[in-house]
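Complex shown without one protein chain; remaining protein chains in place.
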Amino acid sequence: MSTVLLLLITGLGLGALYFLVASGLSLIYGLMGVLNFAHGSFLTLGAFLGWEVARRMPDGSWLTFGVSILVGAVVGATVATLTELLLIRPLYLRHIEQVLVTVGLSLATVALFEGIWGVDPIYVVGPEWLNDTTDIAGALIPNDRFVLIAAAVIVLLGLVVFLKRTRYGLIIRAGVENRAMVTALGVDVRRAFTLVFAIGGAAAGIGGVLASHYFGYVSPLIGGSLLIFAFIVTVIGGLGSLTGAAIASVVVAVLQQFANFYLGGTGDFMVVALLAVVLLVKPTGLLGSKA
Amino acid sequence: MNAPDPILRVAGLSASIDGQQVVEQVDFEVPATGVTAVLGRNGVGKTSTLKAVLGLISRSGVVEFDGARIDGEPTHRIVQRGIGYVPEDREVFASLTVAENLRLAERGTTPNRGMVDELFPDLIARSAQRAGSLSGGQQQMLSLARVLMNDNRLLMVDEPTKGLAPRIVTEVAAALERAAAVTPVLLVEQNLPVVRRLAHTVVVIEGGRVIHAGPAAELLDDDERTQQLLGVHSTDHGAPRGGTDHGAPKGDTDRSAPTGADESREETP
Partner (left out) sequence: MTMIRRLRTSPFTPWVIGGLLVGLVAVLPLLDLSLPGVLPGSTYTPGTLQLLAFAMVFAALALSYHLLFGVAGLLSFGHALYFALGAYGLGIVLRDTELALVPAMAVVLLAAIAVAAALGALSLRVSGIAFAMVTLAFAQAGSVLVRRNASVTNGEEGLPLRVDNIPAELVGVLNTRNVYWLALALLVVVFLIVAWFERSRAGHVVAATRENELRVRVLGMTPFRVKLITVVLAGGLAALVGMVYLLLQSGVTPAVTTPDFTLTLLVIVVLGGVGSRWGAVVGGLIYTLLDQRLTALARSEAIQDLPEFLRIPLSEPLFILGTLFILVVVLLPGGLAGVARRTLARADSARARAGRSLDEEATR
């Protein structure tokens, strides 16, 4: 029982990371039709700069941890905004070229990160409490899981409130459904494009800092490896659906944990198998309307 | 047609979708008052012409709105100049509520709720309902209401009666007639009785080109010419629908306004 609980909560923690990456990917794809390969780089840069700031501050303090997360969010939002303005916008509505540009950006930035910070993992130190465990019904749960889950829940709630309560949220929801019609009502939808990039970048940047604490290190490849699972999550959840991304994040990560433990480390395969099954049964994903 | 200053002037407009030419060298004008109907058989480029004017598809040629060139502007800018667009198939946002659909369409700081509240009380009562769960007729009303939220200088309405029950067709026509009393309308419509009731000018498109333009009554009174241009008799649609036109119980109250449109029709020499 305690093992099941540990796997479940660890799965939720990992799912939280997936969601932080996938939420932005899904919104960007849903609104703009762009598959953003550079999203992993937003995450990685957030993680590296979060670490750069943290190492200049007192080790292991909560303030340091909080500041590094904030830095991650700001860095992610900033590079994402610049990416949209400088590279995506000039190729307006040319979806394949937009994808290609993000591919080039991801290759170039990963190489640049390797040049700056080297290829070896850099170990990060967080508040002592993160490395401790909490006893829940006999299961010793590492505390960083709770932080991850809390962060993802806060981001999810923030996104929901933003989407439901603000005019830009309204524009984004409408744009995901029918972008052309939004412009035909006299709305400049391109501003919403920049905004979803910024929001997605911020979520990815937060995810980057948290991922470096979850894995215990940061490396230039950290974003790319999470990105692939985030892609799978967005397809399973339904492209463009935030709720779908949230559900699929949890399903994928929990499945992965259980398969890794009970089925001899086959977690990644089970995830791909799940993807195959979803495609066979419902090609649009759990909550998606367009394939 | 001979009005001194047309609100919309289109000259040599061509447009393509995925590299395929759908509108070819179209010229026409929309007078600053009344309803101008664009007619033509299915798939001749009527909808594409409207989309090309709005820049929703790639186009070339001259489009002038109220004397200013708009053919180089992005869609939202064109709409902000004061064009309300009611697309074919309504295109309401299914996942948004009625109220959200309307809120999204508000362009100015002072939305024009009066007319919407008056024309569509049924819709206002359903504010919290998701637009996707509305009936086809209600969705059409919502699509119309969306543009009437703003003070427009031109409405472009694409097949507003398509696929609707006869009673609803009457309601839609009445609402349009009411709107046309204050704003000029460019209307794409297959239903000839509706055209006859609303329009004072017609433009006929065939194969992406304008093949006829003139007063509506002149064309529709000439059954042979109508048959030749549109492939239907000018009275064909009228027979079955004409009855419901008068029989609709709700229609009577809604049609208190048509005189406005009728008068503007008289004005044309």
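Per-chain residue numbering starts at 1, and chain names A and B are given in the order in which the chains are listed.
The rule we apply is simple: contacts are C-beta pairs under 8 Å (C-beta built on N, C-alpha and C of every residue); 3 or more make two chains touch, one makes a residue touch a chain.
The model shown is predicted, which means the values in this text are computed figures rather than measured ones.
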Task = Using the touch definition up top, pick the residue from A:8, A:82, A:99 or A:286 that touches the left-out chain.
result = A:99
Request  = List the residues of chain A that touch the chain left out of this view.
outcome  = 29, 33, 35, 37, 87, 90-91, 95-97, 99-101, 103-112, 114-116, 224, 228, 231-232, 234-235, 239, 265, 268-269, 271-272, 275-276, 279-280, 283, 291
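We take it that only the chains that are shown with their structure count from here on.
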Query = CA centre of chain A versus CA centre of chain B: separation in Å?
reply = 45
Inquiry  = Applying the document's contact rule, which stretches of chain A touch chain B when the two form their complex?
reply    = 167, 170-171, 173-174, 177-178, 180-189
Task = Under the touch definition given earlier, write down the residues of chain B that touch chain A in their complex.
result = 54, 56, 74-77, 79-80, 85, 87, 91, 93-96, 100, 103-105, 107, 146, 150
